[in-house]
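Note that this complex is displayed minus one protein chain, with the remaining chains in position.
As written, the chain order gives the labels A and B, with residue 1 at the start of each chain.
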Amino acid sequence: MQKERDSRPVLARLTPWLIGAAVLIALFARIAFLISERGYTAAFFAGALLQSLQLGSLYALIALGYTMVYGIIRLINFAHGEVFMVGAFVSYFIFARTPYALPWALFAAALSTFGLMYVVSLWRGRLGDPLVLGTGIISFIALTLILSSSALGWIPALVLSMLITGVVGVLLDRVAYRPLRGAPRISLLITAIAMSFFLQNTGVLAFTRNVTAYRPETSWTQSMQFELVGQTVFGTRVVILVVLLTAALVVVLTMFVTRTRLGKAMRASAQDPEVAQMMGIDVNRVIATTFLLGSMLAAAAGVLWGMSYGTLSQPAVMGLLPGIKAFAAAVVGGIGSLPGAVIGGVLLGFMENFFTALIPGVTQYKDTFAFALLIIVLLIKPSGIVGEDLSEKV
Amino acid sequence: MAMLDIQGVSKSFGGLRAISDLSFSVEKGEIVSVIGPNGAGKTTLFNLITGVYRPDRGGIDFEGRTLVGNSPDKIVQRGIARTFQNLRLFTNLTVLDNILIPQHHKLHSNWLAAVLRTPGYLRKEREVHETALEKLSFFGPRLMSYRLHQPVINLSYANRRRTEMARAMATGAKLLLLDEPSAGMNPKETTEITRIIRRMRDEGGYTVLLVEHKMNVVGEISDRVVVLDYGEKIAEGTYRDVVDDPKVIEAYLGRKATRKGSSADAPTTGDEGRTGA
Partner (left out) sequence: MVQQRSVRNLLLTLAALAVVALVLYFVQEQGGSKMRQVFTLFAIWGTAAVSLNLINGTTGILSLGHHGFMLLGGYTTALLILPELNRLQIAASARSQLNDFTLGLSIENWARGLGLEALAAPEALWTRILIAMFIGGLVAAAFGLLVGIPSLRLRGDYLAIVTFGFGEIIRLLASTDLFAAFTNGSLGFTGVPSLMGKSLWWTFGILGLTVFVMSRLKFSSYGRALQGIREDEVAAQAMGVNLAYHKVLAFTLSAFFAGVAGGLYVSWLSSARLDSFLFFLTFFFLVAISVGGTGSVTGTLLGTALVVFVLQYGDPLERSYPLTTWTLALGALLLAAAGGAYVYRRINRLRPRLHPAVFVLAGMGLVTVLVAFAGPAVGWLEGNFRAFGLRRIFLAVLLLVIMVFRPNGVLGRSEFTWAWLLRERRDQPTDEERAQDAWLHNPALNKEGKEGIDAPEPAAHPLLERGEPGDDDDAGEEPPPVDEGRRT
């Protein structure tokens, strides 16, 4: 791809950076002033730091899904926030409502099995393949037994939720996005909005209309405290879980993308889907894999979100704000880039948490801030921190 | 004074110099062809003149005033219109609409007058319709009558090219930049398009700057030919002078080519690219 050398004058080129620097300096000055005025302690900062890291990790997990999908099919998957919501609620229904009555266990097992068979059939070619049928039979029996026999803890709930939500993501691609390959990107975006709306309202229909308490039986959600330079820092243990699990998932994802054949095919398709197809890569399969992985990460984020904050808001609104913020994070980091998504997510978590913790009365502007940041980044530097500019070109 | 005056223009993309220190001029009423092997910078030149790119160095003057820094739509209003190498028509709109859109900038009424259909607006609307028909009639009846109301997507490839030329003419430009007007046309259609370009100048009074690969077209209608290679002007003059220039032959056929096969028809194969070098 030919790159045009920036022929604008130096000042014009530097303007976005200058504005950004000015804003940052102003904010830091304000924070420094507040600290000096109110006398915040080191423990306060340590606590805020941990919380920021936690929130940032969650944003990063969701942002990875946005960035992977955008990297491959240039689609802002508007429904990704809703996939996150589905992940949270599926896990809730697994750990809080098991064991199920037999008909419900059968129904849930049948639905999940069909999805799983479909996903496996993507790699085996057809639904009638012995492996696909075998997977189907085993998973149907196993799921029915698991769901109907015993109460499950949060770890099986996490694993099952990741699987089921991954299947939901793949089906989303199959039903809504695959028929529109090659259509104008705007049509694709409209479809994504439709799917977002669909999942929101299906969530209301299938899950609940109320705010749900999310309390799996685990010691991870208990509070903890430790000493730091003579002061006590309060927090919850889940911070450690969130950060560790996120790091582990990101490492696994990176290994997958860089080391495996499918991962390499994925990167090739992100470069140029048409050429990748000509080189014998089944691009549809690669895209399905992308949706599978992205949705699994979103489901993990959903579970961790529930454990972190103890409640799930009602399905129609739960996915919207985390989704938009994670998308902002992906753009800030540079959409299409995996490290970018992680950096952007953590950065956004830090900004949101620190500003609301440090500047009193600013909490009500938190969401406005996320949208404003998104708009500003898109306008001033759509390529983000590490990414290249993937926005539509002439 | 030259109509279009290009002085020492350079443009590079990243490290690649697409145009370097190019100077030439086009007089009013001339047909000037720009030729050169693929990647010689011909389309970049058009993009520079029409304001899509801004030159790194050098100046482009049109009728004594500079064009540099003007936006593409402003340049059209100054009187330069172009066609595109790979057709950029408004494909879902009708032929007539395609010819009317380029005349929009001549409309002096505001949107409210357009909504209210004031007499001034209606007069102008009638005028632009007449101009549209006049420009389309350059190409005979094949774009007229019922075809006016067909979407461009239904037209044949050659008719789309013709529509695009009519569209450029309809802007009211004095200088037309035609980017490979005969690409994808068969010999008969090529002959016809050659005649039409000549008629554009003779009857329409247009000045034409042409990028073309087919040497018979270039040879037949050009008053002057400018040859580009790697963004540099390697020759300029009448067609006969230029095709006999050893540098031109080298650019097209490579260093080892003998002069035997170098006459008028040889560079036609320029599409296949350079062999040596």
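Going forward, a contact is a pair of C-beta atoms (placed from the backbone, for glycine too) under 8 Å apart; a residue touches a chain by one contact, two chains touch by 3 or more.
Keep in mind that what you see is a predicted model, and the values were worked out from it rather than measured.
Colleague: If you put the missing chain back into the full complex, which of the shown chains would it touch?
Modeller: Looking at the entire complex, the absent chain's contacts are A, B.
Colleague: Touching the absent chain in the whole complex: find that residue among B:6, B:96, B:165 or B:197.
Modeller: Of all options in B:6, B:96, B:165 or B:197, contact with the hidden chain holds for B:96.
Colleague: Touch as defined at the start, partner being the missing chain; which of B:50, B:190 or B:222 qualifies?
Modeller: Hidden-chain contact among the options goes to B:50.
Colleague: Tell me which residue among A:19, A:32, A:155 or A:193 touches the hidden chain in the full complex.
Modeller: Considering the complete complex, A:193 is the one touching the chain left out.
Colleague: With the missing chain put back, one of B:160, B:174, B:213 or B:233 would touch it. Which one?
Modeller: B:174
Colleague: Using the touch rule from the top, list residues of chain B that touch the missing partner.
Modeller: Answer for chain B: residues 50, 52, 71-73, 76-77, 79, 81-82, 84, 88-94, 96-97, 100-105, 107, 111, 114-117, 119, 121-122, 124-134, 137, 139-142, 144-151, 167-168, 171-174, 188, 192, 195-196, 204-207 touch the chain left out.
Colleague: Mind pulling the chain A residues that touch the left-out chain?
Modeller: 74-76, 103, 110, 114, 126-128, 175-176, 179-180, 183-187, 189-191, 193-195, 197-198, 201-202, 204-205, 209, 316, 324, 327, 361, 364-365, 367-368, 371-372, 374-375, 378-379, 382, 391-392, 394
Throughout what follows, only the chains that are shown with their structure count from here on.
Colleague: Please report how many Å separate the Cα centroid of chain A from that of chain B, as a whole number.
Modeller: Those two chain centres are 50 Å apart.
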